[in-house]
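One structure is given here, and the rest of the page talks about it.
Only one protein chain is missing; all other protein chains are in place.
The block that comes next holds chain A.
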Amino acid sequence: MLNHDEKQLIKHAWEKVLGHQEDFGAEALERMFAVYPQTKTYFPHFDLHHDSEQIRHHGKKVVTALGDAVRHMDNLSEALSELSNLHAYNLRVDPVNFKASAGQGRGEFPGVRDQPPPFPSLPGVRAVPGAAGSGLPGAEGWSAADTVRFALQLLSHCFQVVLAVHLADEYTPQVHVAYDKFLAAVSAVLAEKYR
């Protein structure tokens, strides 16, 4: 999927990330929470204030994992296997939450604020190990895999914004397409254990 040139571009640009994993990770998460407030529902137990210890810690974990993925681009499935299990079996998401904030029908984009508040049954979320989610009431076709894949797309976009902010004109269109493809591949692997 990624050709040789794209892999080189990704590795080269990643050198600018090294040493800044915590900063970049925290910023990506913060941007995601600011732009897509519905993603906060994945972190009900976190202190989500600017620069919180939890956001910095989690941001560092996310970007460190991405660094592993950069080093193993030829074998993402194996390299991310543990994380894939973690996201599939430990991430507890009620797809109904996502339906409320995904909007109804054509034209409602999740980027638009003024969405209904998070579904009040958050404490009642359940683990969905490998379930397709089709039996869940109110899910209307959103499976657990869909919700995670969708949320990861939002994080991928925000991470690319962080790269653009910090690499500026070095985040060329060629680097941009390489990272867009790479992050899409990572997201797909992380969501693959859902069904």
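The rule we apply is simple: a contact is a pair of C-beta atoms (placed from the backbone, for glycine too) under 8 Å apart; a residue touches a chain by one contact, two chains touch by 3 or more; residues count from 1.
We adopt the following convention: contacts and distances are computed from a predicted model.
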item	value
Undepicted complex member, UniProt protein name, chosen from "Hemoglobin subunit epsilon 1", "Aminotransferase class I/classII large domain-containing protein", "G patch domain containing 1" or "Origin of replication complex subunit 4"	"Hemoglobin subunit epsilon 1"
Of A:8, A:64, A:77 or A:174, the one touching the omitted chain in the full complex	A:174
Residues of chain A in contact with the chain not shown	27, 30-31, 34-35, 106-109, 111-114, 157-158, 160-161, 164-169, 171, 173-174, 176-177, 180
